[in-house]
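For this depiction, one protein chain was excluded, whereas all remaining protein chains were kept in their positions.
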Amino acid sequence: MTNASEAASPAPPARVERALGLSLYRVMQQCRLLETRAQELFFEGLVRGTTHLGIGQEAVAAGFAGAMRADDYTFCTYRGHNHTIARGVPMAPILAELFGRATGLLGGKGGSMHLTSVEHGAMGSYAIVGAHLPIALGAAWSAQYRKSGQVAVCFFGDGTTNIGAFHEALNMAAVWKAPVVFVCENNQYMEYTPIGAVTSVARPAADRAAAYGLEPIVVDGNDVEAVHAVATTAIDRARAGDGPSLIEALTYRHGGHSRADPGKYRPDDEVASWKARDPIPAFRSRLEAAGVTAADLDAIDEAIRADVAAAEAEARAAPEPGPEVLETQVWADGGSSWRN
Amino acid sequence: MTNASEAASPAPPARVERALGLSLYRVMQQCRLLETRAQELFFEGLVRGTTHLGIGQEAVAAGFAGAMRADDYTFCTYRGHNHTIARGVPMAPILAELFGRATGLLGGKGGSMHLTSVEHGAMGSYAIVGAHLPIALGAAWSAQYRKSGQVAVCFFGDGTTNIGAFHEALNMAAVWKAPVVFVCENNQYMEYTPIGAVTSVARPAADRAAAYGLEPIVVDGNDVEAVHAVATTAIDRARAGDGPSLIEALTYRHGGHSRADPGKYRPDDEVASWKARDPIPAFRSRLEAAGVTAADLDAIDEAIRADVAAAEAEARAAPEPGPEVLETQVWADGGSSWRN
Amino acid sequence: MAEMTYRGAIAAAIAQEMDRDPSVVLIGEDIGAAGGVFKLTEGLFDRFGPERVRDTPISEQAIVGAVMGAAMTGLRPIGELMFSDFFAVTWDMVVNQIAKTRYMTDGQVALPLVLRTANGAGLRFGAQHSQSIENWAMAIPGLKVVAPSNPADMHGLLAAAIRDPDPVIVCEHKALFALKGEVPDGEHVTPLGEAAIVRAGGDATIVALAAMVPRAVEAAAALAAEHGIDAEVIDLRTLIPLDAQAILRSVAKTSRLFTVEENPRVGGWGAEIVSLVAEEGFYSLDAPIVRITTPHIPLPSASVLEDLAIPTVERIVSTVKRTLDEAK
Partner (left out) sequence: MAEMTYRGAIAAAIAQEMDRDPSVVLIGEDIGAAGGVFKLTEGLFDRFGPERVRDTPISEQAIVGAVMGAAMTGLRPIGELMFSDFFAVTWDMVVNQIAKTRYMTDGQVALPLVLRTANGAGLRFGAQHSQSIENWAMAIPGLKVVAPSNPADMHGLLAAAIRDPDPVIVCEHKALFALKGEVPDGEHVTPLGEAAIVRAGGDATIVALAAMVPRAVEAAAALAAEHGIDAEVIDLRTLIPLDAQAILRSVAKTSRLFTVEENPRVGGWGAEIVSLVAEEGFYSLDAPIVRITTPHIPLPSASVLEDLAIPTVERIVSTVKRTLDEAK
């Protein structure tokens, strides 16, 4: 693993304690290595339909997941692999779902855009922009009503700040003081369009916070420690009953929007400068500066590589779903019968 | 006509010139007297279905309409009688529409909630909260594209600021620099619920302006001169190509939300204090202080009373729509045929 | 048995279920302190408090989204949409999120929720406040759809909807709010998916729903009295699950089928009933199947026009009579 910022000034040491640091690193690498492989497999034709990768945005997923309680709720988008992995969902069923196999996380019914694992608190990946913000608010309301102390964390993109559901959810969450943290991953683009071209303010989330009586919070979304700190504060605040937060994490997707999109609409130097700020090597340098050995980190990488390979082998070997599942689980009786 | 603020300090003289002053006064009285009569007729059973009166809010309608060009566009809500009258739509077809008669403004097909008169620039009254904000933006976009110099003015309530369409329209209008003026008539209530109970900021519109890169503008919506001044500035700005404005006009409806609602959920002293600030007697006092005689104003009142009575007689005499119109005007060929 | 209005049955059923199950909560616009614009939830706020009966802003997407999020995390929420026309504002939440999530997650997510709404015409509210949207909901896999025609069913079916493990759309017909009827004492719950034969007859089957049921019954009486035609009237009560067997059994006996619906002409629920019988009951039929519907128009506000638009007793009578005459 080479460090993209080596040429620049030496990294300051990581501030978080060692165990947490290694865990944040591990999660980011799990995301990165699984997605990198998934992209190759998309081009091989094994991953079908579509994928939306979060390569480059791993620090947001890892930083938040690391600050959550096991029973907290994650709501994310079609660009949700990272968040699903970060909650501890195993890789094999994720890959199998991307392949459309019977052993997939959703039995092959949902696909890449809808990864969900309720037992891990991964409450779904939603593919209609904005829809999950009100849903996350609802989970938070439920936690509030049940006095369970749970918090809902809801991730979405910069482009999502311009749709109506965003506005409704933010207002209602603020009025209800619901324990929900809204996290805008501002990766600068809404599909192929620069967010600035379609947004009336410079910071699509932060500049809207005051419209809901909230503080504007911006964080370097490529700095996993900074994300973790902001996440901890917001989650604690929500859990304490002090209401929602809206956080804008500045980040970048290294690749295109989805599928085979090469992302050519972006200036080369912009891409290069963000890649130079890749969150993973940056954090690796900090860990090393704090005394973690390269060997320890390499061992983590290797273990993850092995996990990815094993997951891939398992997913490849898995059967396609059979016709008998086509009409199951439409209703709670397990079937699809709408008549007698 | 007694002046509710007589007990207080004497009114300062009106600042606007006499002709404009009389015109603003006349429009407010037209609104007031027609609606007052419409309410009586609702209780008599002549006005059917529902009505939403703007009694108490006339200064907003008059102030804006007085600042508009004849070919500018008005978009309003189910609480739209005032805005329709203010654009010069005659009273008889309005009342006939409320009665459901064949001579109604919409032939009896639309009713109180949908008053429209395209020839007067009254581009419709919309009964789904928030829907007309994007539509008004579209008219403004059209004017911008056609370089016609027209401006769209869009009125809506405080409760409307919490629905998604509000957010989408404001953002897109700002990005497109569309010639549209959004006017929130903050009458303090969303139906029976105080707006503060369901809104995350104190000023539902003004506190959201910055979220669209706009200036917060608040105006005393019961002061027709102040409204007219703010309207002129915003409309000029839009016409000059400098983009949209969002204006919050503070006002109050004297009666209930709709139909037979007596509005009992409102504290008595709140109602009393707003009634003491009734925009019509307040402006009358200012006109008188500026030298308009009571006789001149009484003559205006009398003429309007006569107009209302004539409109009522005409509407009462009008026939009910016949079965032959039931299926007309679904499509542009004039009919409703969807098949051969 | 207590006499109750259709309106009163709504609050009574909700109260019954809230008493029984603390996970039942209710949200909507003006439903709390104000008791709802149609007074459908009167008394619930005082009885169950602001935590369980919660007023919302005008944010239908947030209301329905929140109901979904709450349902997937342990509550049994009820959301009110003041008018069924407003489903259009939050249709994504209903059809893309609520209806599909159980399937998409292969059963991981359960959504025991109810969306209640004032549906239908008759109050001269015009095109944006008078629609019957039960056919929109029926066409979406994953939703159940209920539309009661009387106080007892309103109570029983709403209670069943609240207990149901799936999302249920409950259409409360505006024109029936003041209708009075007997409601059984004690815990009254009526299973979803069972049609009611509200009048037995051998000459023709008339299938109706909600406010069209009393009209169909009146028409059947007139057909018998004036034309000697003995019609069977079926109140579907729930569109999904659909009691297809009740319809097929009836047509097997009568050989003639009519549907009476408020939906506009094209694509109403009647078309589904017709299609079912045209396939599975075809050999029983001895006359064309006729749908009696609103014309394919938005609803007008003027009283005379609205009355003309919605199927009337006279239209039902004359349609059945003419069809049977021509079939002879």
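We call the chains A, B and C, going by the order they appear; numbering starts again at 1 in every chain.
Simple rule for what comes next: a residue touches a chain if its C-beta (ideal position, glycine included) is under 8 Å from a C-beta of that chain, and two chains touch if they have at least 3 such contacts.
Here the structure is a predicted model, which means the values were calculated and not measured.
Novice: Since one chain is left out of the picture, which of the remaining chains does it touch in the full complex?
Specialist: Taken over the complete structure, the missing chain's partners among displayed chains are A, B, C.
Novice: Please pick, from B:28, B:76, B:92 or B:135, the residue that touches the omitted chain in the full complex.
Specialist: From the options B:28, B:76, B:92 or B:135, the contact with the absent chain belongs to B:135.
Novice: Just one of B:76, B:165 or B:250 touches the chain that is missing; which is it?
Specialist: Looking across B:76, B:165 or B:250, the contact with the absent chain belongs to B:165.
Novice: Pick out which of B:117, B:186 or B:245 touches the chain that's been left out of the picture.
Specialist: B:117
Novice: Would you indicate which residue among A:66, A:93, A:111 or A:221 is in contact with the undisplayed chain?
Specialist: Hidden-chain contact among the options goes to A:111.
Novice: Need a quick check: the contact residues on subunit C for the chain that isn't drawn.
Specialist: 85-89, 91-92, 94-96, 99-100, 103-104, 126-128, 135-136, 138-142, 240, 263-272, 274-275, 277-280, 282-283, 285, 287-291, 295-298, 300
Novice: Counting contacts across the full complex, list the positions on subunit A that touch the omitted chain.
Specialist: Contact residues on subunit A toward the absent chain are 48-50, 100-101, 104, 108-114, 126-130, 159-160, 162-165, 190-193, 197-199, 265, 320-321, 323, 325-327, 330, 336, 338.
Novice: Considering the entire assembly, which residues of subunit B contact the chain that has been omitted?
Specialist: 73, 106-107, 109-110, 114, 116-118, 123-124, 126, 128, 131-143, 145-146, 150, 152, 164-165, 168-169, 171-172, 175-176, 325, 328-332, 334, 336-340
Just so we're on the same page, only the chains that are shown with their structure count from here on.
Novice: Which chain's centre, taken as the mean of its Cα atoms, is farthest from the centre of subunit A?
Specialist: Comparing chain centres, B lies farthest from subunit A.
Novice: Measure off the straight-line distance from the CA centroid of subunit A to the CA centroid of subunit C, and report it in whole Å.
Specialist: The answer is 41 Å.
Novice: Averaging over Cα atoms per chain, report the distance between subunit A and subunit B in Å.
Specialist: So the centroids are 46 Å from each other.
Novice: Need the CA-centroid distance for the pair subunit B / subunit C, whole Å please.
Specialist: Those two chain centres are 36 Å apart.
Novice: Enumerate the residues of subunit C that touch no fewer than two other chains.
Specialist: 56-57, 59-61
Novice: By residue number and range, which residues of subunit A touch two or more other chains?
Specialist: 164-165, 168, 171-172, 175 - these are the residues of subunit A that touch more than one other chain.
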